[in-house]
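The complex appears here without one of its protein chains, the remainder shown in place.
Our next item is chain A:
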Amino acid sequence: MAEVLVVVESGVKKVTLEMLTLARGLGEVSAVVFGEADHDKLGEYGASKIYVASGDDVDGYLVAPKASVLASLVREKSPAAVLLASTQEGKEIAGRLAVKLDNGLLTDAVDVAADGTATQVVFAGSGIVKSKVTRGLPIVTIRPNSTTPSAQAAAPAVEQLTVTVADSDKLTKVVERVTEQKGSRPELTEAGIVVSGGRGVGNADNFKLVEELADLLGGAVGASRAAVDSGYYPHQFQVGQTGKTVSPQLYVALGISGAIQHRAGMQTSKTIVAVNKDAEAPIFELADYGVVGDLFKVVPQAADEIRKRK
């Protein structure tokens, strides 16, 4: 059986486990690790081989060295497919790889069939297409929360790759990495539960209410563009067309009207719950459960009730 390469950016995120799960349907799974990752975890989810590329040449520059390492690996191993995460960096690596190999690529897939056909959600969640790479091997980026990871133990052999990076891959230096993510909340795109606040939350201070509910539910915090533009919450938490696409089990919208551009980032969520004081707000058209009411009354009461039940 041919190898399937799964690209692990750094650490092992949930989307990595999803990719490993999907990859098992396509061939013998090999993880490609840039930097450091929990090898045991990769083995637990079925990686029978782990290629490791590390060092300053990979880490110190933006994207290009990773694509080069991957391209040589593809040339050497002729894998059946390459899977990457549908994150900014995952897509950027995939784009460069596609150009290097003069190969097709498919982004934002939620599934990949044994023959390489990918299922993609398009137009902000309003359509589904099935597509195939018709030149070269399938290079596919997988959207987080596409599938439920399932374990299948393997004992991976680890192979350290010799990294030789050309000067042309060292044009953009990464001089600093700054973490702004607060607390220990799950990452927005990977979270099983997302609690988002909109303009109705009123100010930055009130966002504590949104955070409190998110923490009680073990979820991530999101925000509408109006909330971000008004300075209530940082931009990297924006959900929607020009923000993140999320697809959690539960999405809670607090004081969000439900504009089409907001829906674009959340309408594939499994269950949607909304609190809004305007009974006519469009968010109720897609909410499985909606409360017409003042969020400043409803949310604290809900928080108390959850505490009681714990």
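Quick note on the criterion: contacts are C-beta pairs under 8 Å (C-beta built on N, C-alpha and C of every residue); 3 or more make two chains touch, one makes a residue touch a chain; residues count from 1.
As a convention for this text, contacts and distances are computed from a predicted model.
**Q** Assign the chain not included in the display its UniProt protein name, restricting the answer to "Assimilatory nitrite reductase (NAD(P)H) small subunit", "NADH-quinone oxidoreductase subunit L", "Carbohydrate ABC transporter permease" or "Electron transfer flavoprotein subunit beta".
**A** When "Assimilatory nitrite reductase (NAD(P)H) small subunit", "NADH-quinone oxidoreductase subunit L", "Carbohydrate ABC transporter permease" or "Electron transfer flavoprotein subunit beta" are compared with UniProt, the left-out chain turns out to be "Electron transfer flavoprotein subunit beta".
**Q** Could you tell me which of A:Gly136, A:Pro149 or A:Gly202 touches the chain that is not displayed?
**A** Of the candidates A:Gly136, A:Pro149 or A:Gly202, A:Gly136 is in touch with the missing chain.
**Q** Which listed residue, A:Val121, A:Val201 or A:Val221, touches the chain dropped from view?
**A** The single option touching the absent chain is A:Val121.
**Q** Using the document's contact rule, name the residues of chain A that touch the chain not shown here.
**A** Chain A touches the chain not shown through residues 62-64, 67, 87-89, 91-92, 94-96, 98-100, 102-108, 117, 121-136, 168, 171-181, 187-189, 193, 217, 235-236, 241-242, 245, 249-250, 260-261, 264, 267-268, 271-273, 275, 279, 284-294, 297-306, 309.
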